[in-house]
Every structure is written in C-alpha cells, then in structure tokens.
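Only one protein chain is missing from this complex, and each of the others stays in its spot.
Up next is subunit A:
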Amino acid sequence: MEFFERFAIPHPSPAIYASMVAIALVTIGIIAGLTYFKKWGYLWREWLTTVDHKKIGIMYLISALLMLFRGGVDAIMMRAQLSVPDAELLDAQHYNEIFTTHGVVMIIFMAMPFIFAFMNLLVPLQIGARDVAFPRLNALSFWLFFAGAMLFNISFVIGGSPDAGWTSYFPLAGNDFSQHVGTNYYMIAIQISGIGSLMTGINMCTTILKMRAPGMTLMKMPMFTWSAFIANLIIVFAFPVLTVALLMGTTDRLFATNFFTSDNGGMDMLWANFFWIWGHPEVYILILPAFGLYSEIIPTFSRRNLYGYKPMVWSMVLISFLSFLVWTHHFFTMGQGALTNSIFSITTMAIAVPTGVKIFNWLFTMYKGKIRFTVPMLYSVAFIPLFTVGGVTGVMLAMSAADYQYHNTMFLVAHFHNTIIPGVVFAMLAGLTYYWPKFFGFMLNEKIGKWAFWSLTIGFVLAFFPMYITGLDGQARRMYTYSEATGFGPLNMVSFIGAAIMAIGFVLILWNVFYSFKNSSREIGSDPWDARSLEWATHTPIPEYNFARLPHVNSSEAFWDAKMNGHQLFRGEYEEIHMPSSSGVPFIMGMIFFVAGFSFVFSLWIPAVIALLGIFFCMALRSFEKDDGYHISVEEIKETERKLGGAK
C-alpha cells in the first residue's frame, strides 16, 4: 500500500472526488461509444496516424477548445471565491492550485495549440504548398503537445496540482516549500509539450522559407504567413531557454541539485531570469499570429487591401527583436538596481511604437472601406480599442519607478488579461468563425455568433476593468480572500458577474457549432466571404493534396487579383502528386513520452528508463525506415477535381 500512497491527493475535496468520477465515466463512455459504433479503425486510420496538416490542425483546434473550457472553469471558480469578502468556497491551498493551473493551461495548453491550429491549417494553403516540410515531425509535435497536456491535466486527480503560480518562482517551487509532486508535473508536462513546440517552430520556418508557390517572394506572402514565420523564429530561439530552465528545475526537485535553492550557492533569481527570457518572447509568439489573423480579416470585410504591407512586416520583425530585450520588467521590484531597471523600462516602452504602427495600419485599412460587420469583423473592431487600453496600461507598468505601486496587484492581472483576451482569444474566435466554412463546409450562424460576441465583450469589460481600480487600491493578486474592511467587495462582485457573462458567451459558441451543424446550408461554394488570399482559391472541402496544380502568384493578394484582374492562378497540365504516408509512430511516441513523464513525476525510475529506451527505439526505427510516401495519379486528380465541382 505504501507504494500507492504517493498517488493520493494531498488536499482532497468533494469537487475533486466528483472530478475523478466524471473523468472515469467520460473515459468509459468514449471507449464504449467507439466500440459500439465500430469507430476504432476510423479513429486510427483517419486521425491518430494522420500526417495531413489539415487534420493535425483540426486536432489542435479541438484540444485548444477543450483546454479553454478547463481553464475557464478554473477562472470561474477563482472569481466566485473572490466575489464576496471572506468567502469559504475554496481554501488557500486549493486557490493556489487553481490559479497555477489556470495560467499554465491557458498559455501553454490553450493559446499555444490554438495558434498552432491556425498555423497548421493555413500556412501550407496560404503559400500554395501541399503540406509542411516535415509532415511526420508535425504529427509528432502534436502528439507531444497532447501528451504534455494530458499529463498536466491528470495532476489534480493523481498526486496533486502544481501550486507555485504559473511562473513557478523558486525557492517557493523548490522541495522545501512545495513538497508534493505538483510542481514535478509542471516541470515535466511543459517540457514535453515544449519539445513539440520547438519542432513545430523548425518545421514551419523551413516550410515558409522553402515551399512557397512560384512567384511568391517573401514580400508577397499573406500577412498571416508572415506573422507565423516571425512567431516560429521566436519559438526556435526562445524555447531552448525554457528547456534548460525546466531541466534545472527538474533536477533540483528530483535529484536535489542546487541551481535555484537557497543554500550551497544556489540562486533563485536565475530561474526568474531564465523563465522570463523565454516567457516574454512567448507572449509575442501568441500575439503575432493573432495580429496576422486580424490582418487577414480586416481587409476582407473592408474590401480594401491591407494598408502599409511593408510597415506591417517591419513592425513584426522589430517586435520580435525587442521581445528578447525586455524580460527584466517582470521583476522590477526584485532588486537589480536603478540602471538595469531604467534600461529595461525604455526597451519595454519601445515595443509600443511598432505595435502602434500596426494599430494605425488596421485603422487606415478600414478607412473609407465598405465595412461588413460580420462576426469575425466585430471581434476585430472590438479588438482595436480594447487592446489599446491593454497596451497603454502596459506602458504604465513599464515605468519601473511606478511599478513598485502596481507590482503583484490586480492592476497587473487586469493588464495582461486586457492584452491576451481581446488580443489573442478574440483573434482565435474571429479566426475560428472566419475559417470554419473552409474546413468544415458550413457557416456558423451569424445571429448566435453576434450574441456570443456581445456576451464576451461586455463580460470582458465587466470582469477586468474593475480590477484596474482594486489593483490601484492595493488588492494583491493570488490572495485567496480579503476582508470586508478593504472595500474590495462590490467591484469583485462586478468582476464575478462579468466572468459569468463571459462563460455564457463561450457556451453560446458551442451551441452555435451544434446549431449550425444541424441547420446551416452546405451549398456555400469555396469562397463564402469574398476573401483575398490563396487558401480560398482551392475547393471546399479541401482535397488532401490542397492544390491540383500549384498556383502562380503575382502579389500578396493573388486570389483577389485572380477574381478582379483576371490573373490566372492555375496553369499548365496536371502532374502526378507525391504525398507522405501515414504513420502510427508519432502517436505511439507521444504515449511513451506520457509514460516517461508520469514516471519521472513520481520518481519511478525503472518505468522511466524503459520508456526512455522506447523513445530511442522509435527514433532508431525512423532512421532505418525506407518511406518514400505514395503518388496520386493524374487520373485520380482529375476524378477528384470533377467530383468537387470543376477543375482548379
């Protein structure tokens, strides 16, 4: 029995026991359903072994939505606990675990897969390619993300969740102050999915540099592809820093080394520095693809080309460069002295300049345009003022002297949610609505979509703007309760109501998917929004080879030119198409990584070593494998094109 005691929850509660039952029931339900409907073969052939970038993108999308709801439940629990003074819904330990998992889930397991979903779905189509450079590696990236996400999510029912904050600062995250295995989960689950992210970064950079359609020079790439390229470059240079930091944190916890401890020479601030050298570029990894999506949506619904293409590109390059030079602003109060703080204040404020350039370019794109207020456009229009408020409060926080007032208060919490929600989440929802017809063959209902949009926007303002005030009044973040005498009560109640309205908005989005699946027309053609770039030039549903003939490109809006100016995208004869073959190895490797990670979390060395050997065995297998893919013949292409309604 002693062996099994390590898996027990250190702070059990009825809610956790209920979750255990729910997880067990859902798992049994899924297995029973798949067996009853005889879908195991379909699942394995079409999804688990796929290397098709479109299907991998859809799997990222589903995972991101699931994680959005997991993180959202955490958020609602926190807001409920704080809605009245001296509430007893959650105890301190529980609250610590929830704000930690909320942060990690939302950043690493919701926002990251969401942007990877769009990169996978869109980049090959936008550059007129048939897949990414390394399709098999792409599948492995997904399964590593998935293994990491699952490992992190089982923490709250097996062994206990991490409770040291999503930043996991040492010495708090060290063995002395975080004794149960929660922080092991943090270190190892993020490590596994981080390796997947790094491989996606390499894959996408190679794809964008080497696989563009004839005529598409770098300065003729669609803006989303540019933003994906820059974000992936940042991934390649930022994620190895996290890899090392997590490795050191893991050895500190599992092997009692002294990197970040308080004695034997350890230095806790080294963690904070490493974490934010990765962490600040990370927020630009998230926001740049979001900017890219807005840059696709705004021109489409303004019926004007993007204002200032070149400044848009240069501002992203500048942002990516500056993103590596600002990390210290996350801990101005932690003792590096006035000179260092001043330098980092200035670099931080400098980021507002290229970001401002982008804001004005979007405004000028809309100026004198024929604007259609569809759901994606509503999100984009709401994004501009709301994000600007988040940016301005960011500049306030960047002033290191004033930061002593704001640091670790709800003001900061309001600021970063004010950039991430209207910036990233709105972009993802706009992109979801905008690209839904391309990938699923039907439109989402506009009316329900607008209800969801208004719920989210009003809910957002109600939930987060009061925090600016309570933060300035001194309400600290991460405090699980406060007394009535502080006077924070009413504004926190407003926040809770706002959070509840947002929750309704997210439920409406789910309802919209269900409702539209039932009721929407399937006769929408391949270009329902009258859009401008190459992803809309191919059929809906998209054939597995994307383009029967590779498109010829003459501008950054080649499809618009084809529609308006008679530019001929597809020319020449059909040729045999070479495609990569499916493989189960990435999925199996993901599962082995999961086992390895779980074993490391609980210091089970024998299974850990066996699992690591399994990983190396899979790599060796790949080295010896002879896999030339397969070919689609000209007849098959013609047949497919005919079925899809006309040759392209």
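Simple rule for what comes next: a residue touches a chain if its C-beta (ideal position, glycine included) is under 8 Å from a C-beta of that chain, and two chains touch if they have at least 3 such contacts; residues count from 1.
FYI, contacts and distances are computed from a predicted model.
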### Query
Quick one: the chain not pictured, UniProt calls it what, "sulfate adenylyltransferase", "Quinol oxidase subunit 3", "Branched-chain amino acid transport protein (AzlD)" or "Phosphonate ABC transporter, permease protein PhnE"?
"Quinol oxidase subunit 3"
### Option touching the unshown chain, where A:V51, A:M77, A:A133 or A:M410 are the choices
A:A133
### Among A:F99, A:F259 or A:W362, the residue in touch with the chain that has been omitted
A:F259
### Query
Out of A:S19, A:T251 or A:T388, which is the one that touches the chain we can't see?
A:T251
### Message
Looking at the full complex, which residue from A:P12, A:P214 or A:P240 touches the chain that isn't shown here?
### Response
A:P240
### Query
Which residue from A:K210, A:R372, A:R522 or A:K638 sits in contact with the chain not drawn here?
A:K210
### Query
Which parts of subunit A are in contact with the chain that was left out?
133-134, 198, 201-203, 205-206, 209-211, 236-241, 243-245, 247-248, 251, 255-259, 261, 263-267, 270, 274, 277, 578, 616, 620, 623-624, 628
